[in-house]
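Note that one protein chain of the assembly has been removed; the remaining protein chains are unaltered in position.
Order of writing sets the chain letters: A, B and C. Residues in each chain are counted from 1.
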Amino acid sequence: MKDTQFSDQSAGDTAIFERRESEVRSYCRGFPTVFTRAQGSTLTDSEGRDYIDFLSGCSSLNYGHNDPDMKSALLAHITDDGIAHGLDMYSTEKAAFLETFERLILSPRGWDHRIMMTGPTGTNAVEAAIKLARKVTGRRNVVAFTNGFHGMTLGALSLTGNAGKRAGAGVDLDHVTHMPYDGALGEDVDTLKIVEAMIENGSSGVDMPAAFVVEPVQGEGGLNAASEAWLKGLADLAKKHGILLIVDDIQAGIGRAGGFFSIDGMGIEPDMVTMAKSLSGFGLPFALVLVKPEHDIWKPAEHNGTFRGNTHAFVTARVALEKFWSDDAFYEQVQRKGEHLEARLDKMRRLIPGARLKGRGMMRGIDVGDGELAEAICARCFEQGLIIETSGAEDEVVKVLAPLTTPMEQFDRGLDILESAIREKTAGPIAAE
Amino acid sequence: MKDTQFSDQSAGDTAIFERRESEVRSYCRGFPTVFTRAQGSTLTDSEGRDYIDFLSGCSSLNYGHNDPDMKSALLAHITDDGIAHGLDMYSTEKAAFLETFERLILSPRGWDHRIMMTGPTGTNAVEAAIKLARKVTGRRNVVAFTNGFHGMTLGALSLTGNAGKRAGAGVDLDHVTHMPYDGALGEDVDTLKIVEAMIENGSSGVDMPAAFVVEPVQGEGGLNAASEAWLKGLADLAKKHGILLIVDDIQAGIGRAGGFFSIDGMGIEPDMVTMAKSLSGFGLPFALVLVKPEHDIWKPAEHNGTFRGNTHAFVTARVALEKFWSDDAFYEQVQRKGEHLEARLDKMRRLIPGARLKGRGMMRGIDVGDGELAEAICARCFEQGLIIETSGAEDEVVKVLAPLTTPMEQFDRGLDILESAIREKTAGPIAAE
Amino acid sequence: MKDTQFSDQSAGDTAIFERRESEVRSYCRGFPTVFTRAQGSTLTDSEGRDYIDFLSGCSSLNYGHNDPDMKSALLAHITDDGIAHGLDMYSTEKAAFLETFERLILSPRGWDHRIMMTGPTGTNAVEAAIKLARKVTGRRNVVAFTNGFHGMTLGALSLTGNAGKRAGAGVDLDHVTHMPYDGALGEDVDTLKIVEAMIENGSSGVDMPAAFVVEPVQGEGGLNAASEAWLKGLADLAKKHGILLIVDDIQAGIGRAGGFFSIDGMGIEPDMVTMAKSLSGFGLPFALVLVKPEHDIWKPAEHNGTFRGNTHAFVTARVALEKFWSDDAFYEQVQRKGEHLEARLDKMRRLIPGARLKGRGMMRGIDVGDGELAEAICARCFEQGLIIETSGAEDEVVKVLAPLTTPMEQFDRGLDILESAIREKTAGPIAAE
Partner (left out) sequence: MKDTQFSDQSAGDTAIFERRESEVRSYCRGFPTVFTRAQGSTLTDSEGRDYIDFLSGCSSLNYGHNDPDMKSALLAHITDDGIAHGLDMYSTEKAAFLETFERLILSPRGWDHRIMMTGPTGTNAVEAAIKLARKVTGRRNVVAFTNGFHGMTLGALSLTGNAGKRAGAGVDLDHVTHMPYDGALGEDVDTLKIVEAMIENGSSGVDMPAAFVVEPVQGEGGLNAASEAWLKGLADLAKKHGILLIVDDIQAGIGRAGGFFSIDGMGIEPDMVTMAKSLSGFGLPFALVLVKPEHDIWKPAEHNGTFRGNTHAFVTARVALEKFWSDDAFYEQVQRKGEHLEARLDKMRRLIPGARLKGRGMMRGIDVGDGELAEAICARCFEQGLIIETSGAEDEVVKVLAPLTTPMEQFDRGLDILESAIREKTAGPIAAE
């Protein structure tokens, strides 16, 4: 029985979008309503309907929508005619962000990385990182991994695995060698051995790379989580051959798949880390690259961009760091929430023959086997007031990316909707629950 | 005699930047003080000093800092828990922006372009545009022009002329043919003839291009302004060979070098226009590509990005359109201001042997012949409370990019500082004025 | 009235070719008969018909077929079990060739070039030359010219102008900038100025090249002959910027368009010269690159190939050098023959409205305005016993490449056939001659 509350799927007038916005638009097609407000883990549309957000701007809203502390800091900043756009000039807000990042993030880890403000999107950060790696090493090849996703501008797209996205380039995507990610060849094949052999054989045809670019957990690629052993082995191989290790933590970082960094606790100190998405805390465009000081050999303005360093984002990002990362409380809470998520998903998985759990932390999902089923489940969830999406090469993974701050009660409500949709869309009759 | 007011050049504590920010930072090196507030055409530093802003975030702040109408709309939006980040889902703010853009910008020009929200930086827009041009035409080559600048990600960088910036790529920049811009070979050479000959000779070795990507006025390249005849000829040549005309109006657009578009009034209807910088009106990261409907053949999500469509920017951009482009008043005022600027610069030009005026509209400067002199002039201006920068291949052009809204009195005050700096830095004794 | 002697166009049994040889075969389509013997400037087919050869293996048979002195030397070499294949080991034949080349070619010009034996085709020589230029300079870009042709392997093809041939690559042809050749933009445009401006403008987008690769006369491109002033200017520009000048003399060299080198007497000493085609003198596969000693920085075997240095060709090439280049007699005879050719072609040119003379020396032709007419003329010549071909982007040039040794009587007989075919295929009635 269809829930009447959400029966009119295209709430609000969407004619202007259909008339004027490019065909490239996408999420709006899965969630065909006009949103007006958002608070915490709740989005509200123009008809006044509330939706639980299990998408979180693809992990850009790890602290939820319009966090009150960030919001009031931003309002104060704007009210006081704080800088909105300052190129890369010095500002009090940038100073405060840098000091806070140094104090709460770098120092506790013993890291001495420099912070490079790039254009405020993930793909800009990735482009900057590979440029710098090539400059530092004098090498041109970069190793990326199967099912990896790093962005849509030409350099980042070269690193991306998906054939459809690659084809969009319209030109050849060069200077990148794609290697199998952990688990890509089945459980019993140690792909690190293959990477090692291809790198160390001087006649392999694989040019010695400037860098490994790796997501510790692959978001778009289907929530594949590399093991600690594999990541450490990759770091060791990198060090042995003067290859820079670039950790792309754009989706998995900032609490989503572990600590502030998704590799926290593994004993890995990457040469570079790319960050974006939840970095501003408030959903504002913001990205950066952490660079070990010995690699920070840029000449001034050698890589630039008009919007590098978004001042509004400095304000909210600083508040986010202070609020959530001053001690371990948030981290521990997220760990528990992740375990709860795992338990609930594991129960749902059993409803679908052949389904598998994917991911780690609060970045988890269920590989339901095919994209059609996954999309049907998500569509049903939307009807029931839950925003949730798929990922993976065939969109075969139903992906839970709830705000990390979602109250347990609301979190469970969202998971209930998901479970109910799975039951409905899979063979079995729904028992009396 | 040095002005004591600005003798301490590094106002505020900049240690955190030197310790923690990447060496790639640049504008802060020319303006070594910590800024705290900004209003209209005035920036204020932590010591309370005011600076007249003749840089405008490189044309990202054409309406000045913290315009009160945009500011109040943005404050209301945030206060009301408006969407901050909504991927490319439908929102009331996006609808309002699209409707306003359609009504005030597209309809009066008889244009039916679709609007593609790209990642919120100019380089993202350029990357999207050339991808689409290659997809539409099935061709791979793109023609860009000498001294052009289009961004720093790999695809956009391929279009960029500057050798130093190109070298930063660390890999070869392919699939682009660079042709001479209007005037690049001297006044007496019609470079359009060369472009035409290389395109039309089937044995020229220049593969038939997907697109011409052209800035009507080259910002970074030294304020070179192409003539209307040359631009129309290029448009005609494009049409004749099924080459798409992509106008990169990122720096010259939004009133800076003409009307809302820098080609307004020329009778050119480009296949695509890339926009960013002043598009949000408030300095917020925001970019888009206008695409003729017949070229809008994207598949959903074929090009995407987490921050495409910045909702805060929708709010301010809509207000900017309504406030400044509802009628011709602003346009006419800017034209007059541009003429005033030209007259004053022409007077200054005569102080420097061999100097030449560059640019058009409110995007003008003086080619002083060498970069050292230009930088000395800008440095002296900063000491006197004026923020102004150079451009050009050798940084040889002193570039005036004042907010278009700068009050005449303040505008003249800034120009006085510039004139005084020029007098001081050039041979001649400063007469009793 | 058709000449009955050649009415059966497909002499001999060609079924095996149609059944078994690839569709890529080409010359055989224009000359559909089976050849059996050849001597001097005469080819004989299986029906016993004789043809005058105005094609000369595309300038590979400048001394005609089966020159008796080369032939007897080669017969003696083979009879005596001389080396046929010796990789790049030392042999008496190679020593004799090197000594003769040094004595008759290098020393008289005061050149100290080293000789690099490449794979025995022109394209191999070109590939070796550009590899070495990139190694010497550390630069990657190479400048080639409109309408240039340098070979069909990937590196050489990148230098080639023709769109159809380029498309055959199936991949993008990178790292080459195509510039306008002398005269390519009309008589009144000094294209060297354009080359200079694009090279010297650091923001032109044209990366500083490793080399200019230039044919002094473009064979496939339509017999375009660069002026001495243009070539010297190019050489000067190269020297000024550390760009290597690579003269591709594969088709124009060895007497075809001047002296032994087509640039003889111009005061140019190229950094490298690529040679093939008539180098062996006998039509055997043989190619080499002359390299200034300071650029000969190859590591042993850094570029190699199984057939580099064809020992049979060493034998015939040495005889050719001794027979034709020991004094000026041959050169002077060829000059006179070239002048005769020019006079006769000039007369024919007047028969065709708008036709133009092309080329120089014994490398001349008539641009008849379109490819269809040119091919009709050549086809008619074949019927009359003359083998002659077209060149140019549109096959619009009827090209005379007779052996330089053709007796005057036979040369005029061939030219008579050509003139008669032109008269027949152009409007005018053929008068009683």
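Descriptive notes on the structure:
Keep this in mind: a residue touches a chain if its C-beta (ideal position, glycine included) is under 8 Å from a C-beta of that chain, and two chains touch if they have at least 3 such contacts.
The structure displayed is predicted, hence computed values, not measured ones.
When the full complex is taken into account, the listed residue touching the unshown chain is A:N162, out of A:T14, A:N162, A:Q410 or A:T426. The omitted chain makes contact with just one of the residues A:E99, A:D207 or A:E342: A:D207. The missing chain, though absent from the display, is touched by one residue of A:T100, A:N147, A:S262 or A:T390; that residue is A:N147. Even with one chain removed from view, subunit B keeps its contact list with that chain: residues 171-172. Although one chain is not shown, part of subunit C still touches it, namely residues 12-14, 16-17, 19-29, 31-39, 43, 46, 55, 57-58, 60-61, 65-66, 71, 74-75, 78-92, 94-95, 98-99, 101-102, 114-117, 119-124, 127-128, 130-131, 133-135, 140, 151-156, 158, 164-165, 168-172, 174-175, 210, 276-277, 282-285, 289, 291, 296-307, 310, 312. For subunit A, the residues touching the absent chain in the complete assembly are 140, 144-148, 159-164, 166, 172-178, 180, 184-185, 189, 193-194, 197-198, 201-208, 221, 393-394.
The working rule: only the chains that are shown with their structure count from here on.
For the pair subunit A and subunit B, the distance between mean C-alpha positions equals 31 Å. Taking the mean of the C-alpha atoms as each chain's centre, subunit A and subunit C sit 59 Å apart. Contacts with at least two other chains are made by residues 172 of subunit C.
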